[in-house]
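What you see is the complex with one protein chain gone and the rest in place.
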Amino acid sequence: MDKNFKQTSRSGSLGWLLQRISAVILFILLLFHFITYHFLTTGRSVSYQQVLERAQSWWFPLLQFAFLITALYHGLNGVWSVLEDYTSSKTWRLVWYSLLLTVGVVLLFVGTLTIIKLYTLKAV
Amino acid sequence: MYKRTRFYDFTYYNFVGSWAWILHRLAGLALIFYLCLHIWVINSLTHGEKTFNDVMTFLSSPLFKLLEVGLWGVILFHAFNGVRIIIVDFFKGSLAQKKLFTALIAAAFVLWALGSYMLLRHAF
Amino acid sequence: MAKIDINVKILRYQPAKDEKPHWQDFAISVEDESTVLDVLNEIHWQHDGTLAYRRSCRSSICGSCAMKVNGRNVLACETPIHRFGTKLKIEPLSGFEILKDLVVDLEPFFAKLKRIRPYLILDKPLPDKEFVQSPQQLEQIGESTLCILCAACSAACPSSWPNSDYLGPAALLKAYRFVFDSRDDGADQRLEIVNDKNGVWRCHTIFNCMEACPKKIKITEYLSRLKVKVVENSL
Partner (left out) sequence: MKIDEARRYHKIDAVIVGAGLAGLRAALEVAKSGLSAAVITKVYPTRSHSGGAQGGIAAALANVGEDSLEAHMFDTIKGSDYLADQDIIERFVNEALKTVYEFEHMGVPFSRTEDGRINQRPFGGHSAPRACFAQDITGHVLLHTLYEQCLQHNVLFFNEFQVLSLLVKDDVSRGLVAWDIREGGLHIFHARAVLLATGGYGRAWKVTSNAHANTGDGVALVLEAGLPLEDMEFVQFHPTGLYKHGILLSEAARGEGAYIINDKGERFMKIYAAAKMELAPRDIVSRSEQTEINEGRGIHGQDYVYLDLRHLGREKILSRLPQIHDLALNYLKVDAITDPVPIQPTAHYSMGGIPANVRTEVIRDAAGSVVKGLYTAGETSCLSLHGANRLGCNSLQDAATFGRIAGIHMTEFCKKNAFADLPAKPLDAAQAKIDRLWGGGKERHAPIRETLQVNMTKTMGVFRNQDDMLKMLAVIKELQERYQKVGVDDKGQAFNLDLIEALELENLLSFSEVIVEGALARKESRGAHFRSDFPKRNDGEWLRHTLAWRRNGKIVMDFSKAVVIYPQYQPQERKY
């Protein structure tokens, strides 16, 4: 009888909850990010100088870092749940999961590096 | 026995719910794809003023501005529909999901128009 | 009460001779207040005896006759044709395997129902008379007990289309019905079963189920409450 329902023994409750928590945080951070970066930085009015200046106030990198983490987590966890919907084989699942994890780690590294660099770079 | 539906049944009459879901999913995937690129590109900002200016010029081109307007729309849809999902999950949103959808999407549309204006005002 | 001419397209599949389903047209004349089931009966009795479909109560309580008519899942017996004009397109439920014509294989559907332990699980001793349950406590599950297991919801859920392992809204609604029954002591067992990738977490609040339910049960709402309960329980 159980052939019709494969218990995966994988709970989804934590992922589900975190997806929602990260969404709420993102909602705020993303709007902030868009306003500060995309709206206020339009036109040729932004110079390298200005960007660096802002990037070096104490709160800015913190917010950027929070945004980076939540967005990566939320996005990749989202992709994972999409992939899970369409793959039932264990091997494929493992492949996808490792892939997403790698992407996540690499981007986290690159992103963090960017934030730190922007913070520490001296304008020339 | 014959299995007809393998992936998605496009002949099924699609209600608000299922279109919203497909779009939300596609938007989410588009966003994470964009985020990956974004992190990569921003990283180049740290390679000195010359690169910064090259990138910035590209980012300020009308073509890119138009892409950004689209991105803003995708973000708003995903974000506001995401809020709808969360209201459904935790605050009995199912009981008025269609009204919720209309209201939130209307709000998103207003923000989209405003944002688009901000993005485009210096572009051309 | 007048006769009207209608065009009916039916998706036929006869396992003995057909490799794939195909459309067949019937031009028939029926009374204008007929239901979709009346139309099928008319075809089966007067035109083509080989047509197969399920029906029993013909008063929308037994759940036999769920099928897809003009793109929506409905109960054939309670759906008047005047809703569709003169063109009908009748197909079996999506998502399930077709046994023959409009008859789909419901074994997986009922097996999933069994899976969630759809019965009161009691730790406490039985009282001499009835358990006390207030009208307010009953209210929590009242609507969910209307479910006639017609499978219209599960068949309409896009989340179940690519993946037939998904428990589906009907079984999950049943889980809700027992988890939220004030008399039940088996919530832990049941929540553990639905707390699974193929359980409640494959529901992406798509709402097709709720739109398709002939009993207008607010399925998505109950699944949401079930999810929150699972989260509370597993934290």
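By written order: A, B and C. Residues from 1 in each chain.
The definition used in the following text is that a contact is a pair of C-beta atoms (placed from the backbone, for glycine too) under 8 Å apart; a residue touches a chain by one contact, two chains touch by 3 or more.
Keep in mind it's a predicted model, so treat the numbers as computed, not measured.
Every shown chain that the unseen chain touches in the whole complex is listed here: C. Taking the complete complex into account, C:D181 is the one of C:E91, C:D181, C:D196 or C:E221 that touches the chain left out.
Touching the chain that is not shown, out of C:R12, C:K68, C:K100 or C:R190: C:K100 (per the contact rule at the top). When the missing chain is restored to the complex, the residue among C:I61, C:A187 or C:V228 that touches it is C:I61. Seen across the whole complex, the unshown chain contacts chain C at 14-16, 33, 35, 44-46, 48-64, 78-80, 82, 99-101, 103, 106, 110, 113-114, 117-120, 122, 126, 128-135, 137-138, 141-142, 145-149, 178, 181, 183-184.
Following the convention adopted for this analysis, only the chains that are shown with their structure count from here on.
Contact count check for A-C and B-C (C-beta pairs in contact): higher for B-C. One finds 15 Å separating the Cα centroids of chain A and chain B. Separation between the centroids of chain A and chain C, computed from CA atoms only, is 39 Å. For this pair, chain B with chain C, the centres built from the Cα atoms lie 34 Å apart. For chain B, the set of residues touching two or more other chains reads 7, 25, 85, 89-90. Multi-chain contact residues, meaning those touching two or more other chains, occur in chain C at positions 162, 227.
Of all the residues in chain A, the ones that touch chain C in their complex are 1-17, 81, 84-86, 88. Chain contact summary for the complex, chain A toward chain B: residues 20, 23-24, 26-27, 30-31, 34, 38-39, 42-46, 48, 51, 68, 71-72, 75-76, 78-79, 82, 86, 103, 107, 110-111, 113-114, 117-118, 121, 124.
By the touch rule above, chain B contacts chain C in their complex via residues 1-9, 11-13, 15-18, 21-22, 25, 85, 88-90, 92-95, 97.
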